[in-house]
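Below is one structure. I have some questions about it.
This part shows chain A:
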Amino acid sequence: MPVTSYLALGAILFCLGLYGVMTKRNAVIVLFSIELMLNAANINLVAFSKYGLYANQMGQVFGLFTITIAAAEAAVGIAILFALYQHRQTVSVDRYNTLKG
Partner candidate 1 sequence: MTTWMVLGPALLMAVVLGFVTYAILFERKVLGWMQGRIGPNRVGPWGILQTVADILKLLLKEDIIPERADRTLFRIAPVIAFVPSFVVLAVIPFTDRWLFADIGVGLLYYLALSSITTIGMLAGGWASNNKYALLGSMRSAAQMISYEIPLVMSVVGVIMAAGTLNLVEIVQAQEQVWFILPQILGFAVFFVASLAELNRTPFDLPEAESELVAGYHVEYTGFRFAFFMLAEYVYVFAMAALTTVLFLGGWNPLFDLTFIPPILWFILKFLLIVFLLIWIRGTMPRMRVDQLMEMGWKVLLPLALVNIFLSAVLKEVPVIGQFY
Partner candidate 2 sequence: MMEGLLQTLPTWIIFSPLFGVLVLLFLPRAQTAWLRGVGVAATVPPLLLAVLMAIRFDVTIATVQFQQKITWFSIPIQQGVGLDFHYHLGVDGLSLPLVVLTAIIAVLAAIASALYIRERLKGYFTVFLLLEVGMMGVFMARDLFLFFLFFEVTLVTLFFLIGIWGAVYRERAANQFLLYNGVGSALMLLGFIGLLFLFQTLDLEQLRQMSANPELGLVMEQDPIIRNLVWTVFLALVIAFGIKLPIFPFHSWMLRVHTEAPPAVVMVHSGVLLKMGAYGLIRFGVDLFPAQVVAIAPWLGLLGVINILYGAVLAFVQTDLKRVLAFSSVSHMGIILLGIAALNDIGLQGAVFQAVSHGFISALLFFFIGALYQRTRTTDIRELGGLSRSVPVLSGIFLAGGLALLGLPGMSGFIAEFQAFLGFFSPFPVLAAIGVIGLILTAVYTLRAVMQINFGPISERWASLSDLKAKEAAPMLVMLGLIMLIGVWPAVLGDPMQTTIQTIVSKIGG
Partner candidate 3 sequence: MDYTESYVTIVVFVLLGLALPVVALTMGRLLRPYQPSAAKTITYESGVDPTGGGWVQYNVRYYLFALLFVVFDVEAVFLYPWAVAYDSLRADVGLFILVEMLIFVFFLLIGLLYAWKKKVLEWS
């Protein structure tokens, strides 16, 4: 069943992305770990579109939409990072710690 290998790929990428978000200190890496997670889900969608229980094209259409959305989210993320950088002169997420409590 070829679908399990795609699912495994998706799962690995997803977990890698999650790991990146949680542990990396560089903000840019955090952002593209999020992208990695979204793309892992995309792989899943496309794989299911071909090999799922009821294979049809909706998966690819869905994938198309989510690519768009992921792009928009990344763009906004970087813009916010720029604003943060103006204030803090660093991309290390440890230094973004004024809000506490």
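Selection rule, in plain terms: all candidates are chains of the complex that A comes from, given by their letters.
We adopt the following convention: contacts are C-beta pairs under 8 Å (C-beta built on N, C-alpha and C of every residue); 3 or more make two chains touch, one makes a residue touch a chain; residues count from 1.
Because the structure is predicted, anything quoted here is derived from the model rather than measured.
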item	value
For chain A, as assembled in this complex, the candidate in touch from 1, 2 or 3	3
Residue numbers on chain A that touch candidate 3, as the complex places them	64, 67-68, 71-72, 74-75, 78-79, 82
